[in-house]
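Missing here is one protein chain; the remaining ones are kept as they sit in the complex.
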Amino acid sequence: MFTSASNFTNSVDAVFLYIAGLSLIVLIGIIVAMVYFVIRYSRKRNPVPTHIEENLTLEILWTVIPLVLFISMFYFGWVGYKDMRAIPDDAMQINVTARMWQWSFEYPNGLKTDTLYVPVGKAVRALLHSTDVNHAFFIPAFRIKKDVYANKNNDIWFRSEKIGKYDIACAEYCGLQHSGMYSAVYIMKQEDFDAWYKATSAKAGLQPTLTAQVLK
Amino acid sequence: MSEHQHEESHVIEYGNYIFIWLGLLAFTGITVTVSGIDLGNWTIAIALFIACVKSWYVLNYFMHMKYEDKVFKIFIVTALVTFMIFLGFTFWDYSFVR
Amino acid sequence: MSSTDQAVLQHGHRDDYGSRMGMWLFLFTELILFGGLFIIYAVYRYMHQQEFHMAAQELNTTIGLINTIALLTSSMTAAMSITAMQKGNIRFSKGLIWITIGFAFMFMVNKFFEWSAKINHGIFPGSKDLLAKPDGEILYFGLYYVMTGLHTFHVIIGVIFFLFILRQIKQGKIHSTRYVRLENSALYWHLVDLIWIFLFPLFYLIH
Partner (left out) sequence: MAKTAMPEEKVEPSYLEVSTNKHKKGILSWILSVDHKRIGILYLFSMMAFFTVAVIFGFLIRLELIAPGRTIIDAQTYNQLFTLHGIIMIFLFIIPGLPAVFGNFFLPIMIGAKDVIFPRLNLMSWYMFVFGGLFAVASMLLPGGSADTGWMFYVPYSVRTNTNVLPALIAAFILGFSSILTGLNFITTIHRMRHPDMSWFKMPLFVWSLYATAWIQVLATPIIGITLALVGIERLLGVGIFDPALGGDPVLYQHLFWIYSHPAVYIMILPAMGVVSEIIPVFSRRSIFGYKFIAFSSLAIAFFGSLVWAHHMFTAGMSDTAQFVFSFITYVVSIPSAIKVFNWLSTMYKGSIKLDPPFLYVMSFIVQFSIGGFTGLMLGALSLNIHLQDTSFVVAHFHYVMFGGTGFGIFAAMHYWLPKMFGRMYNLKVATWAWGIVTVGYNMLYMPMFIMGYLGMPRRYFDYLPQFQPYHVASTIGSWILIIGLIIMFTNLWIGMRKGPKTSMNPWGGETLEWKIQTPPILENFHEVPDIHAGPYDYSKYEAKKETTK
């Protein structure tokens, strides 16, 4: 669950654990208090209730303390999100096209594939387009997702950290084969990627060059 | 709560209505004239401002809001504020770089 | 709290104040219903300022102006009919309602000619001429048809309300001490007027 596959995996998981941990403490507190009250003040044990109207101090306390905690949660979420928006200048640009119900990836030299191949540790910026309805580009292992629209230029970026194969799913409902709209991203060593890129580009009659992109 | 229990029927004289009506026509004339002058982004601002002034008179006199209880006024402010929130908060998205 | 509130509890007691309150709440829903359209208008106009500008040239300001005057005047006569009713001048009140209805028809006839002219020019939803235009103009005309169409629909409902009121006056159900239904119909009519006060500059006066 918590193997770091991209630069976002750890930070997102950390926010999750932070909120989940705090929540669990409060939740257990609520349950324990409730069960204790129900037993301790059951009608058998405590037939005579005590009248308590309100307590301003308590009300203020349980307004302010959650507020402070909530703002901290908001802050961590925002910081993590800002990283997701800070696309490095040297990112490799991939045009991603979604249609009912498949993904297609276009490399800077025009090479088109239906599976994504990326060198490990390289920043990748995916430019998302749809030819029909709404889709969403989702790589669960990388903790990233973005909706894909027909006339809106959304983009998303990641830097992979671990070699392997990861699923790409469509997360926005798009009709009949929505659940079949899977593809994969292969994270490879730089050498392997270069070899693959060269060979595949040559086969398609294209220049196997990324330089224009890398320099940009 | 200031909800009066009994009906006070305000009779507004015909003359008052005619007066308001003439005012509304005048404002309409102003809008049409001003829209002919190119003031850039101010054009729509002025047009909307005049529309708001006209609505103010229609609300207060034709719709008798001036003579209604405070509750009604609170109601209408609530409704308008809600609408302004819907409109304004949508522009958190649109008026900044997406 | 006075004893009249107790009277409210009595079955069948009439509460004009409550009726008006209910009517106002209903007007808020109408306001927000159009409000949704105004939000869409605002966003698209913000996104496509130039194209809205271009598209608005196709509209005839004079017709819009005549309709504005028609609605403002009818609004006045509707308000006056309440005064007449309060003064017990039922015939005058009925006359004023008829004048209001007359202006409503004038509005609709105008609208009919305006729409027909547009459609004859090939500007209607899904037409080839319209689809050839830039996005902003398609959206402008989409909104134009929907917003003025919905508004005209409200004009028709307003007329139905007034016809219903005339019937009730005839039956004696509405008279000088019981006229909240007339008030509510007039309120509805003023709302129709209010919406138009905004529609007019937003569609006709983008020069």
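Letters A, B and C mark the chains as written, and numbering starts fresh at 1 in each.
By definition in this document, a contact is a pair of C-beta atoms (placed from the backbone, for glycine too) under 8 Å apart; a residue touches a chain by one contact, two chains touch by 3 or more.
Not measured: the values here are computed from a predicted model.
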Missing chain: touched chains present in the view: A, B, C
Options C:Val146, C:Leu163 or C:Val180, residue touching the unrepresented chain: C:Val146
Candidates C:Leu33, C:Ala132 or C:Ile160 - the one touching the absent chain: C:Leu33
Contacts of chain A with the absent chain, listed as residue ranges: 1, 8, 11-12, 15-16, 19-20, 23, 26-27, 30-31, 33-34, 37-38, 41-43, 46-59, 62-63, 66-67, 70-71, 73-74, 76-85, 132-134, 136, 138, 140-141, 143-147, 149-152, 154, 167, 169-180, 182
Residues in chain C touching the chain absent from view: 1-3, 5-6, 8-11, 15, 17-18, 21-22, 25-26, 28-37, 39-40, 43-44, 47-48, 125-126, 131, 134-136, 138-139, 141-143, 145-146
Chain not shown, touching residues in chain B: 1, 3, 71, 78-79, 82, 85-86, 89-90, 92-98
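Simple rule for what comes next: only the chains that are shown with their structure count from here on.
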Separation of chain A from chain C, taking each centre as the mean of its C-alpha atoms, in whole Å: 48
Rounded Å distance between chain A and chain B, as computed from the means of their C-alpha atoms: 46
Junction residues of chain B, two or more chains touched: none
Of all residues in chain C, those that touch chain B in their complex: 1-2, 4-5, 16-17, 20-21, 24-25, 28, 31-32, 35-36, 38-39, 42-43, 46-47, 61, 65, 68-69, 72-73, 75-76, 78-80, 83, 86-87, 183, 186-187, 190, 193-194, 197-198, 200-202, 205-207
Interface residues, chain B side, partner chain C - complex: 3-7, 9, 11-14, 17-18, 20-21, 24-25, 28, 31-32, 35-36, 38, 43-44, 47-48, 50-51, 54-55, 58-59, 61-64, 68, 71-72, 75-76, 79, 82-83, 86-87, 90-91, 94-95
